[in-house]
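Yeah, one chain of the complex is gone here, protein chain that is, but the others are all in their spots.
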Amino acid sequence: MLELPVIRELVSRCLIEDLGRGDTTTDSCVPHDAVGRATMDAREDLVFCGAPLVEEVFAQLDPRVQVERLCDEGERLPAGGAAISLEGPSRTLLKGERLSLNFAQRMSGVATLTRSFVDAMASGASTRITDTRKTTPGLRIVERYAVRCGGGHSHRSDLGAAVLIKDNHVAAAGGITPSVTRARAAATHATRIMCEVDTMEQLREALDVRVDVVVLDNFSNEQISAAMKLIDGRAVVEVSGAVSKERITEISALGVDVISIGALTHSARAVDLGLDWTG
Amino acid sequence: MLELPVIRELVSRCLIEDLGRGDTTTDSCVPHDAVGRATMDAREDLVFCGAPLVEEVFAQLDPRVQVERLCDEGERLPAGGAAISLEGPSRTLLKGERLSLNFAQRMSGVATLTRSFVDAMASGASTRITDTRKTTPGLRIVERYAVRCGGGHSHRSDLGAAVLIKDNHVAAAGGITPSVTRARAAATHATRIMCEVDTMEQLREALDVRVDVVVLDNFSNEQISAAMKLIDGRAVVEVSGAVSKERITEISALGVDVISIGALTHSARAVDLGLDWTG
Amino acid sequence: MLELPVIRELVSRCLIEDLGRGDTTTDSCVPHDAVGRATMDAREDLVFCGAPLVEEVFAQLDPRVQVERLCDEGERLPAGGAAISLEGPSRTLLKGERLSLNFAQRMSGVATLTRSFVDAMASGASTRITDTRKTTPGLRIVERYAVRCGGGHSHRSDLGAAVLIKDNHVAAAGGITPSVTRARAAATHATRIMCEVDTMEQLREALDVRVDVVVLDNFSNEQISAAMKLIDGRAVVEVSGAVSKERITEISALGVDVISIGALTHSARAVDLGLDWTG
Amino acid sequence: MLELPVIRELVSRCLIEDLGRGDTTTDSCVPHDAVGRATMDAREDLVFCGAPLVEEVFAQLDPRVQVERLCDEGERLPAGGAAISLEGPSRTLLKGERLSLNFAQRMSGVATLTRSFVDAMASGASTRITDTRKTTPGLRIVERYAVRCGGGHSHRSDLGAAVLIKDNHVAAAGGITPSVTRARAAATHATRIMCEVDTMEQLREALDVRVDVVVLDNFSNEQISAAMKLIDGRAVVEVSGAVSKERITEISALGVDVISIGALTHSARAVDLGLDWTG
Amino acid sequence: MLELPVIRELVSRCLIEDLGRGDTTTDSCVPHDAVGRATMDAREDLVFCGAPLVEEVFAQLDPRVQVERLCDEGERLPAGGAAISLEGPSRTLLKGERLSLNFAQRMSGVATLTRSFVDAMASGASTRITDTRKTTPGLRIVERYAVRCGGGHSHRSDLGAAVLIKDNHVAAAGGITPSVTRARAAATHATRIMCEVDTMEQLREALDVRVDVVVLDNFSNEQISAAMKLIDGRAVVEVSGAVSKERITEISALGVDVISIGALTHSARAVDLGLDWTG
Partner (left out) sequence: MLELPVIRELVSRCLIEDLGRGDTTTDSCVPHDAVGRATMDAREDLVFCGAPLVEEVFAQLDPRVQVERLCDEGERLPAGGAAISLEGPSRTLLKGERLSLNFAQRMSGVATLTRSFVDAMASGASTRITDTRKTTPGLRIVERYAVRCGGGHSHRSDLGAAVLIKDNHVAAAGGITPSVTRARAAATHATRIMCEVDTMEQLREALDVRVDVVVLDNFSNEQISAAMKLIDGRAVVEVSGAVSKERITEISALGVDVISIGALTHSARAVDLGLDWTG
């Protein structure tokens, strides 16, 4: 869920970005007492999310605007489907239109892309598709939510939320074993120790020191397959490294637990949503 | 240019988003006195930008980090080319790595996409490729800068920066003529009056009331061609409406002044940049 | 219009400035359940504005306070006229009294001064009286609104909202022609190119490179008259340079489009408004 | 003194107000490596203050700008006198010019007006001229400083800084005695109890309950004179109520301790200061 | 009283501290439409305060939560007594539980400790127990309020709220007389001049220059007694210096006006309050 105290501050800042110096066009052309109705509609097949942001945009502009959800967060909408209905002062609807669409289009874009990765999994696979920390600066909480709306899962939220040992940490600490030992001693007992490995040898070492999660970075399908045998349930298995949608079917069929995909958030295009005025 | 007072606040907020609860992994694995050197390198052909953000990220973390620009903002970098060199405490480099890449990858992604649109213009055309208000919430100033680094131009920065009369304004005001009349009376003399038109009839009316810019929305190439004859230099001509890269050559050859493209900012994928450690 | 997201932040900050450490006097002297009624009254002839700020002050303090507007924004009030009625917990009325008056007195002061300049125009003149960027730091949006309430118009909102070439830019660029050429290439197509000129020669050059607005800086009436003949409708004409109210009649009679006056915002005195308790 | 942590936040906010969307004019016309020198000069006789704000404006824009104070805070400058010299990148000087002048002109305006009131005092009088809470919203700390630079003194900084019982408090509490009693019980022992009185009778009552400061509101010179005899050193005496400069001489000659004047901050005009380029 | 504009900002910030990245546990385990009821109960004898913070926590999370006060601020609650009842969406109650308790436990802890000092006063004594500036960074306004709820009083709120001359000021100024003279000249007439003294000689000097408050720092009971005779009503008398609860009875019996105690805020333990679910 997106908690109100978090999005309140975000929406306020973004409203000021677009509307901080007024909207002369709307104020001059549209009578102050005009009332309008509109629906936010899908203009292509998509997975919709973003209603909490749309609601907050209009709540901050004018409490008289009524926002009604016409579909669930994470629901598939066909082209032409309606996601949200709006009714209120026409001026307010016009002033909040762009920001509410900018949120919904991007968030639904992330959800839709995620859903396509999830749908690409091998039949019966229980692999998770997750995001990474490669999110848009300032919008991480929103994008992680959108990934979940698309059927994906979240990875650690930030540098403080779990230990994830990468190649530079290993190099600085002098190996996987000392890295894990030091990190385990420092980390809270509430978080898992995750360790990225590049080779089977590193994988063996990571298993020996009993990390919770091994991250197979840039492994080929064959290497993943061999790794799975070696791991044999001793750790959660995450695969990372620019995994394309094409490889999802194969990798998920190998039984890995997690495939993390930076593209979900760093390269999702906005989907096409628009406001159609109905009165 | 990106002014320091603006990006200072943005970078601070985004650093806290990722690092606000510390980085146990790095603090435990990397000695506090280790010093590192790295370069931010292109992993594909791209147009680079984002150095001011990278500099600010590290300036806020630790003033001892030295950041050197190895290429200009907006410069084309081939795969393997180096954009920025970093030297300083290894811990700091690791803590700022992700955010600096998140900024640079997205900004360079926008610049690279923009450049591809600019390069698609007809030979000799002086048409401008511009962004729109369809930017990422909270990052408009940064994305507009990236568009310019890619050879594009900016559109109006926000609702307060110019009058742009759209279909809903026309409908509310009862036609193009009253819309323009009212907006001109309300707007400052420092901004232009821009008017979106859907038909040749609307175009004629907009020219009659002497708008500064006509925006031909969703016109076919033939319609644009006819519109250009009608306009005959009486207004700046902007073409909008989901213009694909393929149509850029043709439209720019028709002599329009501006093609505005929401995709530059709402659908640019991040380009591949990485930090390579050299010591 | 003053949008809620903008004034919400401003009012919150200013309430904390005055009330951040409590109001012992009121809390000790006034019973918590006392209810009061008051009107904000003009104590001299004035043009009133500021109701949105007054409403927001009390909305943030206690939603039970009822604020009713007794006159329109920008309406002339004679001494003794009532602008706003308030009803609610007496403690809250007392705590918000000073800030709401500080806003209303200053804003009405700007509106009243502006109205006096507007009223000084030659009969039938369509000249605009505008503000400048010489506004009170932090209150620009509010003061620009007050100028419009007084019958004036706004100038560009900030450095990013239009190009305005001044003497230092001309000197740095090596003349008016290169200044305008460079600025036009850099500026968005949504903004106008404005150029300040000190002499007829500069004016000629500015017209030759077809600026949108010429700003005649410190021209005498005779020089303005000569300039108008030269310009002959080829550009919007703005006059600037400490224009006194006395000269407004003459200059507006010359047919200039705009007279910009820093004094509207940098030297308006507060008008006398007070809270009269009616129960 | 103006402490850095306080003005840092203020200056940052105000820089973003003016420069948040860039300065296309300067960036296009002025070479990035141009260096300039300028002095901030008085264009009329004035009392200068505001250097800490000017310094902070340029420190935040570019630490390479050198700001040198050529006069003391609160020093009288004749027309033509130089207050501050600036040297640094020309672009930065131009971008910070307006805000630094907006601060200095307003602050020096307050200081200059205050000085004129102070100078109007009777020869040998030790009366203090003070401000009130009628300051510009958001700028109280800065305006109080300016009053002190002009030879004035500060009144209580905000509602929490002292007890000041006014007519509405008296009415709500049922008289001066209960007001003072309750307020004294509630107030800290570090603050004084001040009480506004409208009549000699109220004054007598206030003295009987031993307030620290009596505020004679809207008393005529004769009434003040009579009051002084009655008070006879038993309380600090403050005179308030739209005291004009003309009455200052007479009132100060009566030996009152304090004359508080809202006009110092609510109605000071900006004085004329400008930036003169010297290279 | 705690004013809404002040605690609104504080509560928002603290909610984000705990809930800024969501509450997966609650969102997954608790149905979105579950409704709960709970009371905040004392688990030991205590003086309760903090209701305004608890109300604001839930108001910001979800306006549907109903918060009812079951006791007054500053009321003594026996173990088992109920302070507040809550009813609303179970998820919201769980998400706000910890922060509302963190506020109430600490604030009630301060109030309870204060009450124990107040209760330790000699029978009939009118001495005030006050806090100091030794408050928790960022929570001063809240802790001062809690002290008052416990029957204590406030000291000066911050460095700007009164003059308090300490040993270092005396040393720097060259004695008590020059310190007081300079400070009195600089301070507003609305604040008192307080001076810390370490010896009878310093006390004599402070009385000679007529300070409003003398602060007897680290005086023994005998020294206090001697000082009281010397002072003889000529100044308010404050005793400071790590006064233990045991000495309160004796010192208050000596007739001092104020005993200031840093421990009230710097060393109060949280009292035991818990949320008991009733449905």
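Just so it is clear, A, B, C, D and E label the chains in written order, and each chain counts residues from 1 on its own.
Everything below uses one rule, namely that a residue touches a chain if its C-beta (ideal position, glycine included) is under 8 Å from a C-beta of that chain, and two chains touch if they have at least 3 such contacts.
From a predicted model like this one, the values you see are computed outputs, not experimental measurements.
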| item | value |
| --- | --- |
| Missing chain: touched chains present in the view | A, B, D, E |
| Sole residue of E:A83, E:A183, E:V214 or E:I231 that reaches the chain not shown, by the stated touch rule | E:A183 |
| Contacting the left-out chain in the complete assembly, out of E:D27, E:D45, E:E75 or E:D198 | E:D27 |
| Touch list for chain D against the chain that is not drawn | 1-6, 8-9, 141, 157-158, 161 |
| Absent-chain interface as seen on chain B, which is shown | 12, 15-16, 19-23, 27, 60-62, 91, 95 |
| Hidden partner interface residues of chain A, rising order | 128, 130, 153-157, 160-162, 164, 188-192, 194, 212-213, 236, 238, 257-258 |
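Everything below uses one rule, namely that only the chains that are shown with their structure count from here on.
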| item | value |
| --- | --- |
| Labels of chains that are neighbours to chain B and to chain E | A, C, D |
| Reference interface A-C: repeating pair among C-D, D-E or C-E with over half of contacts shared | C-E |
| Between chain A and chain B, centroid-to-centroid distance (C-alpha), Å | 22 |
| Between chain B and chain D, centroid-to-centroid distance (C-alpha), Å | 44 |
| Residues of chain A touching at least two other chains | 19-23, 27, 95, 158, 161 |
